[in-house]
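Dropping the structure in here first, questions after.
For this view, one protein chain was removed and the others were kept in their places.
This part shows chain A:
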């Protein structure tokens, strides 16, 4: 009756968001008086899997099938369902990623379970209830949801759980082999194209984000955003108008109809802070706003602010960031 956590790999390592899911899962297991097992698929080193012991995982089931190095929803669902059955898992934990939430939704149907995505807190279990808190109304509110089925599936919002680190603990790694059929690969991707990050940080996984708006005055000034991001180990992002006019690619657009981010630090340069933009960033732990208009609504949602032209302020921040001990 263990808790089962699905962990995603990237270039052989386990994604940060999956380390968070593992930490969440092992805490749920502890509260339920059981153990947490992880299931991993595809491109992950076995050493990285054993290290999940540090997040409180006891055992890892690993399906190394080469065909699963890319994401194939139906095949992933079958592997995880096999693991869930083997472990008699009643609670399944995912990262609220495009992959985790997709697989979780399909498993909710296949295992007849209750699903909550975008979950921000550990469950409250009492009197037969299993209540989780999830983000709703695009970051403007939270809802407490009681998961009423026997099987509960949780997709944990990124950067909302601290990663547990019991140095030296290791998990046992066992092979898992699901009975995959040709039909499980019917919607397999023909091609997977990863973005060139130039060694930079991926936006959905970033702990620090530096974001620019129309106040940057043009794409030719984006080197300032990029340079500050590089100094701080941050990902870059932009507002909707900026991606709409083509200064930056759509996958960098943060906001209600773009990506929702919840980094530890969000730095907004030349973004006024329309309510739709705030919806995508307001669960960031610390918000910094740089805008020449002191009346910009973003200042109301900010922790730190500088009233000034982004093009003049950013070089000063870059200089100060270079002077920091890294």
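As a working rule, a contact is a pair of C-beta atoms (placed from the backbone, for glycine too) under 8 Å apart; a residue touches a chain by one contact, two chains touch by 3 or more; residues count from 1.
One rule holds for everything that comes next: contacts and distances are computed from a predicted model.
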Which of "Multiple sugar transport system permease protein", "Alkaline phosphatase D family protein", "Electron transfer flavoprotein subunit beta" or "Sulfur oxidation protein SoxZ" matches, in UniProt, the chain that is not displayed: "Electron transfer flavoprotein subunit beta"
Listed residues A:178, A:242 or A:265, member touching the removed chain: A:265
Absent-chain interface as seen on chain A, which is shown: 10, 15, 70-71, 73-74, 77, 96-99, 101-102, 104-106, 108-110, 113-118, 131, 133-149, 186-195, 197, 202, 204-205, 208, 232, 250-251, 253, 256-258, 260, 264-265, 275-276, 279, 282-283, 285-289, 299-308, 312-313, 316-317, 319-321, 323-324
